[in-house]
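Note that this complex is displayed minus one protein chain, with the remaining chains in position.
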Amino acid sequence: MSAVAVEGIWKYYGDYPALRNIGFSVQEGQCLALLGRNGAGKTTLLRIMAGLLRPQRGSIRIFDRDARHPQTRASIGVIGHGIGVYDELSAFENLLLFGRLYGLNDPSSAAMEWLRRTSLDNVAGSLVREFSRGMRQRLAVARAFLHNPSLLLLDEPFTSLDDRAIALLQSLMRDALARGATVIMSTHQLREAMELATHAALLGRGKLIFHGERPAAMLQDPTWLYRAYGES
Amino acid sequence: MRTKILAVLCLASGLWLARNLYVIFLTMGDEAAQGAIYRIIYFHVPSWITCFTAFFVAGVSSVLYLVRKNSRFDTLAVATVEAGVVFTIVGLVTGSIWGRIIWGIWWTWDPRLTWALITCVIYSGYLMLRHAIDDPTARAKNSAVLCIFSFTSVIITYKAIDWWRTQHPGPVLSFRTGGGNIDPAMEHMLFQNLGALLLLCAAIVVVRMRQEDMQREVEALRRYAHAL
Partner (left out) sequence: MLYFRQVWTVAGKDLRSELRTKESLNAAISFAIVILVLFSFAMDPTADQIREISGGLLWLVFAFAGALILNRSFARELGNDCLDALVSSPLTGSALFLGKALGNFILLTIVELVSLPIFGVLYNIEWARRPRALAAILLLTTWGVTVIGTMFSALTVNLRLRELMLPTLIYPMMIPALMSAMRLTTLLIAGEPIPADDEIWVRLLIGFDIIFTALAVGLVEVVLVG
């Protein structure tokens, strides 16, 4: 079964098509790197998969269900541009909140477990407002992984992360892929992404220019794909 | 094609209005109780029916927009709301003039008048909301939702004379009273003018839809330019 099946998606802002006739599918266990210049439509596409936007035309199936189906969303972990946690709640309260919203059986022990895995357990009771930037990002990562999602949608996950958070995120992504989860990430940090990516897709002005296995040449030269398709 | 429709609409409504004005002012006599001022009813009632029709069309096209996500319905909604607000103001002003002559006051806080004014304010709020949203898709979606909420005020305005004892005259048209409240010749004339005003409203709507289409095109071209 394919984890994500996208067919003929069009997304307009007014009369301007931000995505034009996008179609591809991602099989379970794959790690897809979504590439393209700023404004190519990567974020829009990821937001559609996350159920935050609806396309005007075309269909999207996630684990063969509608993108807005509660069960679909229970199996997705999302990291967007913002950290998505509340400043006026403590780290533990934040994870407990999302654990409850995701309908976990034992939200509080899942929250403690993930605070430990992101080495935030010693500040579990402190308000997020008091956290340093790196701690906030690690909490955002914990929130996205809290419910053991089988599909991870990461929008520029490595941007503005410190080294420790990058290493943590990469190891969590490796674990997730090892247990059969699927990862789709948009990124400009090609070197970090190429270590993990099994597949790559290139968007240009709302069109899908390339989709397939990650070309071997990209390991040596991460910008190879951009140049091969004249998008540099 | 659209230009032709527009020309026909304008011409037809203009001619019909001119003919109605001639009949109303030169061939029909004064009403027994109210004298010459009663003629305002030929504009007052039809403009209210026209604006209710416009708001109803706006409500339906807002629902259709939310179902189909086709921007044509959004265009229709904004055009009809704008035309509707114009006719609401015509209705308020004509009513006010009539009130000055018959009641001796421009305005009274009678339920019918109050709700009519609220309707006007609510739909003006709709137009304000549209101006405040930059993204065309979000604008269409959010204003469609607001338009559906707003229609409740139209229903309350329409039913106000049934629900409360109002100073505003009760229903006169035979489809609400079962007949007998109005001279058939007067009612006939009233419907004649309603037809003319509806045509005029349709003409305004078509003009506004063209402008709205062009504006959407300009916005899209601007985005293309930024993308280059």
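Order as written gives the chain letters A and B; numbering starts at 1 within each chain.
Methods note: a residue touches a chain if its C-beta (ideal position, glycine included) is under 8 Å from a C-beta of that chain, and two chains touch if they have at least 3 such contacts.
Keep in mind that this is a model prediction, so the values were computed, not measured.
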item	value
Listed residues B:Ile122, B:Ile161, B:Met189 or B:Ala202, member touching the removed chain	B:Ile122
Sole residue of A:Arg54, A:His188 or A:Lys207 that reaches the chain not shown, by the stated touch rule	A:Arg54
From A:Gly58, A:Gly84, A:Gly134 or A:Pro222, residue that would touch the chain that is not displayed	A:Gly84
For chain A, the residues touching the chain missing from this view	47, 50-54, 68, 70-71, 73-74, 76, 78, 80-89, 93, 97-98, 100-103, 143
In chain B, positions touching the absent partner	66, 118, 121-122, 125, 128-129, 132-133, 137-138, 141-142, 145-146, 148-150, 152-153, 156, 163-164
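One rule holds for everything that comes next: only the chains that are shown with their structure count from here on.
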item	value
Between chain B and chain A, distance of the C-alpha-averaged centres to the nearest whole Å	49
Parts of chain A lying in touch with chain B, wherever the complex brings them together	12-16, 39, 54, 56, 205
Chain B to chain A touching residues, read off their complex	69, 71, 135-137, 216-217, 219-220, 223-224, 226-227
